[in-house]
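Missing here: one protein chain of the complex. Every other protein chain is in place.
Lettered A and B in written order, each chain numbered from 1.
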Amino acid sequence: MRRWTAVAWGAAGILAVAVAWELYKFLGPADGFVVGAIAGETGSGVMLLPRTHDRAMPHLWDMVARLFESTSGGDTPPLIVSVASAALLTLGIAAVGWLIGVAVGMLLGLAMQRWRLVEWGLLPWIVVSQTVPLIAFAPVVNVIGNQIDRGGFPWPQWVSVAVIASYLAFFPVAIGALKGLGSPDRIHLDLMRSYAAGYRSTLLRLRLPAAVPYLLPALRLAAANAVVGAVVAEVSIGMRGGIGRMLIQLAGQGSSDPAAPWGPTFGSIALGLVAAGSVALVGLGLRRYRRGEATA
Amino acid sequence: MTLRHSREAAYSGQAGLPTWVRFAAPVVVGILLIALWVLVVDVLKIAPRMVPGPAAIGTELALRIGIIRDDMLITGANAFIGLLAGALLGIVLAGFAAAARPIDGMFAPLVAALAVVPIVALTPILNTMFGASSQFGRQAVAAIAAFIPVYINVLRGLRQTRPVHRDLLRASGATGWQTFRKLTLPTALPYLLTGVRIAASLAVISALVAEYFGGPADGIGTAIATYAKSGRAALAWAYVAGAIAIGLLFFLVTSLLERLVTRRSPV
C-alpha cells in the first residue's frame, strides 16, 4: 500500500516536470531573457531564461513522436531502435568497466582493512584521486590505448572506454568495502577469536556478510559512475556506436531536427536507471544480509 | 570508564604502529609512485609516447602557465557558479521537502533517478536551449550535479533532530521559529557542509566533462581533448595538472569549511 503511494507521488513528480516544461514553453519569451547583452554581438550577456521557440524547446509530443520516425531519413530504422542498440552497447562497456572497478575496489578494500599500514598509505590518495577530475585524461588514455594496439597487443577503443568507466567505479566500492569489512562489532570479533577462527573464516563468515549493507549502495553508485564514465569516455575519445557519440551527432543537427537529440538523452537516462536497477536486483537477492540494518 | 578507554587505546596500538606513520605512509607512497613514474618514463623509456615524465610536464606547465591559468579560470568559474546555484537550489528544495510530505514524495523518485543518470548527457540539449556560445549549459550541468548531494544531505540533516531535544524545547515553550533557529538549523548545518563537500568535487568534474559535449571552445577539458588528439602529450598533461589543481582547491576549501562547522557542533 505504502509502496503504491510512493509510486503515485513519483508519477506526480514526473508529470509536474512535464507540465512545467510545456507551461514555460507557452509563457516564456521566445528568445529567452538575457541581461547585459551588447547589441549586435551574439552570445554576449548572461541568459537567465532559456529560449522557448520550437528549435530550442520542442514540444514533449514532438520528442515522443520523433522516437518512432526513422533515425536519419531514408531506410534507417526508427530512432528508438537506434537509441536502444547504442544504449545497449554503452551498457555493455559500462558493465565491463563496472566489473573491473568492483574487482579493483574490493581488492583495495580488503587490503586496506587487513593492513592498517596499507590503509594509511593508500586511502588519502584514493580520496584525492576522486576529488580531482582525472576523467580529464580520458583522451590521453585513448591515445595510450591506440599506441598499445599498434604495438601489437590488441586494444580496441572500447577497452579504453571501459578502463575510464572502471576508474570512476572503483572508488565507492573501495570505500564501501573498507567501511563494511570493518563494521562487525567488537563482540562478534571476540566471538570469532574465541572460536579460534582464522582470517579466512572470519572474512567469509563475518566480515563479508556484515559488509553487504555497505557494499550494496557502493555497487549502485559504482554502476551509475560507470555509466557516466562510459558516456563521457565515448564522447571525449570519439568512439562510434555508443549512446554518447549518438548524442553529440544528433545534437549537431539540432537546429534542423530539434527533437532528435532528445532520443539519445532519454536513452542515457534509461541507461543510468537500468544500470542502477540491475544492482538493486542483486540487493534483493542479498536481502538476508540486510537484516542487521533494521535491528542494528 | 577509564578502563574502557585504555582498552581501546591498547587495541589501536595493537598494530604496533606509532602515530607519525599515519602521516608518513601516504607521503612515502607518493614518493614511490613518482619514483616509479620517472623510472618507467625517463630511465627505462618503456612508457607509451603519450606518457611524458614529470619533468617534461613541469616544464610545459611553467612555460604555458598563462594560457593554462586562463582556461582554469573559465572551468573553475563554471564549477563555482554551478556549485553555488546547485547548493542554493538543494537547500531551498530540501527545506520544502522537509516541510511538506507531498513535495518530498514527488522529489524523492526524481532525485533518486537524477543521482544515477549521466547528467552530462543533458549538456547538448542545454546548449541548444541557451545558445552554444554560452557557458550556461556547463554551469547548469555542474549545478544539477551539485544539487543532488546537497539536497539529500540537507534533507537528512533537517530530519536529524533528536526527540529528547525536541521535547526539551517544547517543554521550555519555544516557538516554531525558535526551535528552527536553536535546534533544527544547528543540527542540519554539518550535513549541509558534508553535502557541499561532496558537491564541490562533482561540480568540478561535471563542469569539465561538459566541455567534451560541445559549447564554446575554451576551458580545461576542451584543451586537454585538443592537445591529446594533436599528440602534444606534455601540454595535455599540464592541463590535467591544472584540472587536478582546481579539483584539489574545491575539495580542500569545502573540507575545511566542513571541519570548522562540525567541530563547533558535535553531533
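In the analysis below, a contact is a pair of C-beta atoms (placed from the backbone, for glycine too) under 8 Å apart; a residue touches a chain by one contact, two chains touch by 3 or more.
Here is the rule we go by: contacts and distances are computed from a predicted model.
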>> Looking at what's absent rather than what's present, what does UniProt name the missing chain, "Heterodisulfide reductase subunit B", "4'-phosphopantetheinyl transferase domain-containing protein", "PTS system sorbose subfamily IIB component" or "Sulfonate ABC transporter ATP-binding lipoprotein"?
In response: "Sulfonate ABC transporter ATP-binding lipoprotein"
>> Among A:Ala16, A:Ile148 or A:Leu191, which one touches the chain that has been omitted from the display?
In response: A:Leu191
> Pick from A:Thr5, A:Thr76 or A:Ser201: which residue touches the chain that isn't shown?
Replying inline: A:Ser201
>> On chain A, where is the contact patch with the chain that was removed from view?
In response: 185, 187-188, 190-191, 193-197, 201, 205-206, 209-210, 212, 288-292, 294-295
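Methods note: only the chains that are shown with their structure count from here on.
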>> Help me check something: in the complex, which residues belonging to chain B touch chain A?
In response: 15, 17, 21-22, 25-26, 28-30, 33, 48-51, 102, 105-110, 113, 115-122, 124-125, 127-131, 133-134, 136, 200-201, 204-205, 208-209, 212-214, 220-221, 224-225, 228-229, 231, 233, 236-237, 239-240, 243-244, 246-248, 250-251
>> Which residues of chain A touch chain B once you look at their complex with the stated criterion?
In response: 5-6, 9-10, 12-14, 16-17, 32, 42-43, 46-47, 50-51, 55-57, 116-117, 120-125, 128, 130-140, 142-144, 147-148, 151, 220, 223-224, 227-228, 231-232, 235-236, 243-244, 247-248, 250-251, 254-255, 258, 261-262, 264-265, 268-269, 271-273, 275-276
